[in-house]
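Notes follow the structure.
A single protein chain has been removed from this complex, and every other one stays in its place.
Let's look at subunit A:
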Amino acid sequence: MADISHSNAASAGAANAGTEVQDKHAAAIALHKRRTRFGLLFWIPLGWLIIVAVAAIGAPFWGLPAPDEIDWAYLQSPPSEAHWLGTDVLGRDLLSRIIWGARVSLTVGFAAPAIGVGAGLILGMAAGYYRGWVDEVVGIAIDSWLAIPGLVVLLLFAVIFGGSLFMVCFSLGLLFIPTAARITRAATLNYAGREFVLAARALGASDFRILSKEVFPNIIWPLIAFILIDIPIAIVIEGSLSFLGLSVKAPTPSWGGIIAEGREHLSTAPWISLYPTLVMFVTVLSFNLVGDAIRRRLADVREGAI
């Protein structure tokens, strides 16, 4: 999918067998090109993500009105010179709110997968390396965890622990543990019986040393790929949660929250919901595209190494 125009040209003349061979040639060259360098579908989304990240990090310095500052002259006004993306019902600047909301989304997007994969890594390695009852207990824990739909778990946590940014990251992170643990366990199983691990053990290496020096470097790649998938998922789930009003508390803007606020005024002031929706969509899409490109590159590098 990375190079649509190219393939169109290539498949246009696929009518008879003669051109089909050329076709395959062209496809192989295209594949080779994709392997060796990142295309536009990597750089454009990456550019967007950098813009969003810089805007979010420097949010206080852009001279925008504060996200909760009320402008009485511009209540629920469409995009204008004074407010580029318009204002919401309370006269708060939407651009500013979206930028401040990006802080929440990006923090959760990076922190939650990191927490989840970190914990899943430890559990999965323990289960895959020690087997026996450890494996059994971790297996039951994972199954139980997976038995409740993710959003339900988050609702439960939101009621109990309330909505601080830390708690949102933490409880969202918990959601990523089961899959991360499963991936790690499978990978660890794969390596725990290999010769180099047996050799290390024969040399008297401790379990911790074997796991950290022999097993870990080998299983880290599938986990990195997994984190890349998780970042946009975390942003989407945080969006759903804040849409329901159960993420960070009210004065702090978040994308889902702004979309929810605008939902009531969709007929009179559609921009309140539609701009954050657009920004969130493009951001999630960008993360998916960049992640996909990096994942493919990783796979190529590893294949190349073998």
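By definition in this document, contacts are C-beta pairs under 8 Å (C-beta built on N, C-alpha and C of every residue); 3 or more make two chains touch, one makes a residue touch a chain; residues count from 1.
One rule holds in what follows: contacts and distances are computed from a predicted model.
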| item | value |
| --- | --- |
| Name under which UniProt lists the unshown chain, selected from "Protocatechuate 3,4-dioxygenase subunit alpha", "Formate dehydrogenase subunit beta", "Multisubunit sodium/proton antiporter, MrpF subunit" or "Peptide ABC transporter" | "Peptide ABC transporter" |
| Touch with the omitted chain, as defined above, among A:T87, A:T188, A:S247 or A:S273 | A:S273 |
| Touching the absent chain when the full complex is considered, from A:A55, A:I70, A:V134 or A:L244 | A:L244 |
| Residue of A:L40, A:A82 or A:I140 in touch with the missing chain, whole complex considered | A:I140 |
| In subunit A, positions touching the absent partner | 1, 4, 7-8, 11, 14, 27, 139-141, 143-144, 147-152, 155-156, 158-161, 232, 236, 239-240, 243-244, 246, 256, 259, 263, 266-267, 270, 273-274, 277, 280-281, 284-285, 288-289, 292 |
